[in-house]
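Before I ask anything, here is the structure I am working with.
Missing here is one protein chain; the remaining ones are kept as they sit in the complex.
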Amino acid sequence: MPSVTKRKIINDPVYGFITIQHPLIFQIVEHPFYQRLRRINQMAMAHLVYPGAVHTRLHHSLGAYHLMCNAVTELRAKDVEITTAEEIAVKAAILLHDAGHGPFSHALEETLIPSVHHEELSLLIIEKMNRELNGALGLTLSIFKGEYKKHFLHQLISGQLDMDRMDYLMRDSFFTGVSEGVIGYDRILKMLVVHNQELMVEEKGIYSVEKFLVARRQMYWQVYLHKTVLAAEKMLVKIIERAKYLNSINDRNLSAGPAIDFFIQSYDGKMTNQSLEWFCAMDDTDITFAIKTWRHHPDKVLSLLCDGLLNRRLLKCDLRSTAFTSEELATKRQQTAASLKLSTEEAQYFVFTGEASNTTYKIADENIKILFKNGAVTDISHVDNPLIHQTISAPVKKFYICSFN
Amino acid sequence: MPSVTKRKIINDPVYGFITIQHPLIFQIVEHPFYQRLRRINQMAMAHLVYPGAVHTRLHHSLGAYHLMCNAVTELRAKDVEITTAEEIAVKAAILLHDAGHGPFSHALEETLIPSVHHEELSLLIIEKMNRELNGALGLTLSIFKGEYKKHFLHQLISGQLDMDRMDYLMRDSFFTGVSEGVIGYDRILKMLVVHNQELMVEEKGIYSVEKFLVARRQMYWQVYLHKTVLAAEKMLVKIIERAKYLNSINDRNLSAGPAIDFFIQSYDGKMTNQSLEWFCAMDDTDITFAIKTWRHHPDKVLSLLCDGLLNRRLLKCDLRSTAFTSEELATKRQQTAASLKLSTEEAQYFVFTGEASNTTYKIADENIKILFKNGAVTDISHVDNPLIHQTISAPVKKFYICSFN
Amino acid sequence: MPSVTKRKIINDPVYGFITIQHPLIFQIVEHPFYQRLRRINQMAMAHLVYPGAVHTRLHHSLGAYHLMCNAVTELRAKDVEITTAEEIAVKAAILLHDAGHGPFSHALEETLIPSVHHEELSLLIIEKMNRELNGALGLTLSIFKGEYKKHFLHQLISGQLDMDRMDYLMRDSFFTGVSEGVIGYDRILKMLVVHNQELMVEEKGIYSVEKFLVARRQMYWQVYLHKTVLAAEKMLVKIIERAKYLNSINDRNLSAGPAIDFFIQSYDGKMTNQSLEWFCAMDDTDITFAIKTWRHHPDKVLSLLCDGLLNRRLLKCDLRSTAFTSEELATKRQQTAASLKLSTEEAQYFVFTGEASNTTYKIADENIKILFKNGAVTDISHVDNPLIHQTISAPVKKFYICSFN
Partner (left out) sequence: MPSVTKRKIINDPVYGFITIQHPLIFQIVEHPFYQRLRRINQMAMAHLVYPGAVHTRLHHSLGAYHLMCNAVTELRAKDVEITTAEEIAVKAAILLHDAGHGPFSHALEETLIPSVHHEELSLLIIEKMNRELNGALGLTLSIFKGEYKKHFLHQLISGQLDMDRMDYLMRDSFFTGVSEGVIGYDRILKMLVVHNQELMVEEKGIYSVEKFLVARRQMYWQVYLHKTVLAAEKMLVKIIERAKYLNSINDRNLSAGPAIDFFIQSYDGKMTNQSLEWFCAMDDTDITFAIKTWRHHPDKVLSLLCDGLLNRRLLKCDLRSTAFTSEELATKRQQTAASLKLSTEEAQYFVFTGEASNTTYKIADENIKILFKNGAVTDISHVDNPLIHQTISAPVKKFYICSFN
């Protein structure tokens, strides 16, 4: 029999097949911290508008890992030196880049566990896993934190054109069925080059990058900031806020499972070993179970919000380019207070405003550099191309109001 | 402004767009009984092998509804008379055909609520909804039960070539990424005819039907009965069985949410109004939450099974064409009992055998009739076509053994 | 047997199935004037860069016809009145909109038959066919010419968002494999409305229209005006120009089949019945056969160009945003004259400059109107949307130089 290295292929409707072949990669994928991502929806409440959008963070990480495999192959074919150790480390890093996401990802990020960003949590979790694996993730951590000398490896994980963004655009547009978000990811991968240890794009790739930026912008407005998705995700936020408020006034009926109880009742804002363990035990199931439980809670605000979200009776949401006035807000709150028989304070959970914004391309931030045939390097925002030239880098801000109609 | 009938289009990655236009259809889709299907995974545990397979029963029903819309249009284009009332009724029926699925669909069907088939539950739920909607679902019920004179309408909901099967093959192969399951659904729809109030297929559609039967067969063996999927779903069954056993010996630590508590502790096998209400309040979340809870249960069998399923440390499963002997079983049980420090009785939850079978095409059952140009009608199993001729109708049975390796 | 109207379904890899059902549509499709379009490549020489781009004008017309079928269904579902006669007429018109394309479509349009635009020829051919069909195309002609009262029917054939453009973007991006050109055609179709007999787009469709405009722009620069495609198509032009020149100096070796002979040697610029008949007898085959013949012609310029185009040894082409100076041109011509041993006059066939330009969206021209929910109508270029706002309507001009390297 031929000697065959252990190897697993996983069906992926987006890319066909994903191959796993290295022992460390197997260890990561089989770890409970990674398996937890199966129970975290990639797109939070977007499935209430796009019923196919029920894919998981685990699936997204696997996809980004697959793109990383391709990127490494392409770069090596262009004589960019990547050692085997670096290859495995950068693949481990992309697999784990989202390990720190909590229930419903971004939707609850600042509400459930305030003041700890998910990337910080990812770092804590990789460090924890590194200890378990006796330091096997040392180089992974160095790349993840952006400390490693070959800066392009970090940029493949976190940058304007990283594997994370490429996968989430492809995957989210695939599962929602929103064709406007499809990008030419394979062409972009073939156009990547490394120059002075920085990730850049060949001149011939300009249109594909342009397409990428336009697609991202379209996904923001059509999907991620869709007014109904926004309304549902804000309801989720209001539910947690209300539960925390009720806890602060010593409500006795909140119990909804140990993990949620911990973060509602006991968490003091410090991410200790113990709180990190509670975090790693928590996923979407816990929140959904809490919502199902609180649907019958005596507090009318909490039960109404939970029942509405569960049965898709959502708040109404309007978006416009000018801010809503305090008069508009007050009027709507009074109406809602009257119709629901609530106090004005309570009505705040049903009627509120905010800003939704999207900058397609942040120049100040990480930028996309084009490497011309003659060796010149230019930021894409300075390329002679009117579509990108000015407008793509301008931030777009919209104002929303949610209300109970 | 043009007068526009209320109309909603829903993005579907499988078919593009699904259109909803009739008030009754809106009422059904917005009903909590229908929305509950959002929280029931279409493919139970298959996502442990195919990570994309996380689509829901709600999405599947919408897809089958979409195919029904197309089927009605095609049949009318062939001068088959379908009144508007019949059209709406048959669409309502397909939307609700799976309303009776409980948590994890087929995987738990005979375990959690024994002796009540999901189609029976669908019927009870449609009847309940019909009362709420003041009898608007009368014709729907008649078609659903197969009592309506135009028999082909029932066959579109439940038959060898119904919209249910066509959608689940398309959708399951789409979300798993298993290309072997893709069928030419649009071609089959265009080949449907009605003759003597029976649904048939035009002669030109024979190859598409053949492809449909082969695809179904492939999906069974590659996906639905995949040995790892089988192992995971059997673990789910064993978890419920163990919980029921522990309840029978008065275990006091089983509480895991009210709906699960009801069906583990109180349900007496009679589907009363009250038990139906508990049923309608229950979905995958409740089971997953219970598994997360029981992972810490003092009973070693229960906690091991729950922990294994949650973190994807699954039983090993082998399939073969001959039955496993009682000696093989006994040997493996003893090994497992020894290695896990369990009694032989307890080891039965980790080592067991069974049969998995698939008949691609049951002749006895509902059959597929071909209408030839000359007016002759033949069952597809008698068509002069060697691929279908004999083999497709032969049942295929395999034997499995699950064990803790 | 059920009575079934004659009906044909045609497999289309882009849309699935195209259905033909009306006798007049059958008559058109079966007519030699329509069948000729099988032998006219939709994308001229683009296949030299994108090998899949060998689809035909016939296939494109069928695709546009299919979109028209969908558009009619969608508009009727929104209570727009379209009679059966209008339906058939507008479908006939889109089928025949490209009947006037000669060999290699746009590439030779102004060279082989100067001063007669292909739309003019389409009109002549529809009129000719109308006489053969005893006036069955009267309403078709009225819609085609834009004379019919319901102006939106003309706009479906010829306008910023007509079925022609939608199909060619979809089809050309499909066959080239350039994903940047994919549009959400089905979503745009669902967003079409008619207001004051004008075709408009619902507010919700703004992003899909934006995507359409960006896709078109990308296809222009990546495909239609790709520098290698440009070079090949200009070589084709130069071949015809050289043949005409040789004819003007009484060359005796040009004969390459009767149709080409007629247009090179005898055509006087007037589209008489006789010249129209020669036109209808001519397709890509005739030009390709001429090129294969002339590859052995004693004139070095002609034979070099023909041999180069046939064996894909193409001129080199550069694009830039500033014009090429006469010095640059002269220098290159001298080099080429020297290396090929040609006179400077002859070198003009190998070294030349020109402009390539693309205005994604011409405001002055036919525009895209958005119908807001409140009844307001706004041109898309005035919608509050920075991507479209300024840049998309700005013309983009590039200068090219072709040369023999």
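We just call them A, B and C in the order they show up, numbering each chain from 1.
The working rule: a contact is a pair of C-beta atoms (placed from the backbone, for glycine too) under 8 Å apart; a residue touches a chain by one contact, two chains touch by 3 or more.
Everything numeric here is computed off the predicted structure, so don't read it as measured data.
When the omitted chain is restored, the residue from B:His59, B:His154, B:Arg217 or B:Lys238 that touches it is B:Arg217. Looking at C:Thr111, C:Thr288, C:Thr353 or C:Asn367, the residue that reaches the missing chain in the full complex is C:Thr288.
Contact with the omitted chain, checked across C:Tyr50, C:Phe104 or C:Tyr400, is made by C:Tyr50. Although one chain is not drawn, the whole complex shows that of C:Phe104, C:Tyr148 or C:Phe174 it is C:Phe174 that touches it. The chain not shown here touches chain B at positions 178-180, 182-184, 187, 207-208, 210-211, 214, 217-218, 221-222, 321, 384, 386-387, 389-392, 394, 396. For chain C, the residues in touch with the chain missing from this view are 10-14, 16, 30, 32, 35, 38-39, 47, 50-52, 54-56, 58-59, 62, 174-178, 257, 281, 285-286, 288-289, 292-293, 310-313.
Taking the complete complex into account, residues 1-5, 7, 9, 16-17, 19, 21, 77-80, 186-187, 190, 193-195, 371, 375 of chain A touch the chain not shown.
Everything below uses one rule, namely that only the chains that are shown with their structure count from here on.
Contacts between chains leave no pair untouched here, as each chain touches all the others. With centres defined by CA atoms alone, the chain at the far end from chain B is C.
Chain B and chain C have CA centres that are 49 Å apart. Chain centres here are Cα averages; for chain A and chain C they lie 43 Å apart. Annotation for chain C: residues touching 2 or more other chains are 187.
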